[in-house]
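As you look at this complex, bear in mind that one protein chain is not there, while each of the others sits in place.
A, B and C are the chain letters, set down in written order, and residue numbers restart from 1 in every chain.
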């Protein structure tokens, strides 16, 4: 099922996120993607926190990042997140990190709904599917 | 009860632990202290992992760090950890981070034994106290 | 010189900042303090970025943290930062991390102005002192 729901959120680069090259350390973009993902889900009406509390986990199974231009300390960047699609238990997100009109970085993550007890992939809860269908209209 | 058990372990500074000043970010020393603490407990015969699995948590309630000289990328540093004392539920550790013979940083942490169910401070398990008494001889 | 300038800023706890205890990892509060510090300086009219660009560094020489209550994933917390005083090259900050009206954590950091070329402590630039005097009135 295609979703194509887009959220934009901003964050400011922290000193501890830079490395001695003077740029944001490449591993820290995964955290920026997570911030975007959480805010996209929140705007869509899905709380990740609530999802966990009702017996689901949503681990990341694949991450891809392209680093185009460096983000620097104190930069105010925009994380543009698209909830792209749900296929079975798999939820695909795509991201762009922007500074003004430049794309610094893009990438994607695939997450899988997992039942906390059995630790096996599982379809998302019905209210989640309902939400996605309503976003989709 | 005084303990005065000392462990030394080494670690290599990772690129992602530096910041744009070219030094290890000040917040990352807490993780170095944790590495020292875990290895000191392991050498003393106490597995922190096991402790958690048997119903305890051991959160840090106080952290103090003095930064004397910077650690740099790829430095091989020694974490010297002393399990200083156990007073009631409170376990005191002191640390020095050394590069060759220079002290880069020193500090201490106080941890408290907590019962995972009640979330309240609790004396450590008996086998832990036994261990400490045996270290102490 | 006493300063007593107070700033409040908010941040949302990220998933990657928690640990398996389910709380924010104790080392990550140093980064929250840094966020508060930077925003306090920005509000006071001092850009840390600019300071670095004009030949200064401001490393942390002492950190103290008291952990009172845990912060959890997705919590929206307030970082209350006070620029307390400037004594010679030493700048003292104090912090409280609050969730609604509960103090989760408090602490302080001492930073020292350092000349980037000589790497020695140095009085802050004059415009910085001027700013502080004006805050102080």
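Everything that follows uses one rule, which is that contacts are C-beta pairs under 8 Å (C-beta built on N, C-alpha and C of every residue); 3 or more make two chains touch, one makes a residue touch a chain.
In this text the structure is predicted, and so the values were computed from the model without any measurement.
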Of A:44, A:65, A:84 or A:103, the residue that touches the missing chain is A:65
Given the contact definition stated above, which residue among A:1, A:21, A:76 or A:129 touches the chain not shown here? A:21
What is the set of chain B residues that contact the non-displayed chain in the whole complex? 12, 14-16, 30-31, 34-35, 38, 47-49, 73-74
Touch rule applied to chain C and the missing chain gives residues 15-16, 18-23, 25, 27-28, 73
Hey, which chain A residues sit against the chain that's not shown? 20-21, 23, 26-31, 34, 52, 57, 59-68, 70
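Methods note: only the chains that are shown with their structure count from here on.
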What's the call on chain A versus chain B, same or different interface residues, using the half cut on shared numbers? same
By Cα centroids, which chain is closest to the centre of the whole protein? C
So what's the Cα centroid distance for chain B and chain C, whole Å? 24
Just how far, in Å, is the C-alpha centre of chain C from the one of chain A? 29
Using Cα averages as centroids, what's the distance between chain A and chain B in whole Å? 34
Residue numbers in chain C touching two or more further chains are 30-31, 34
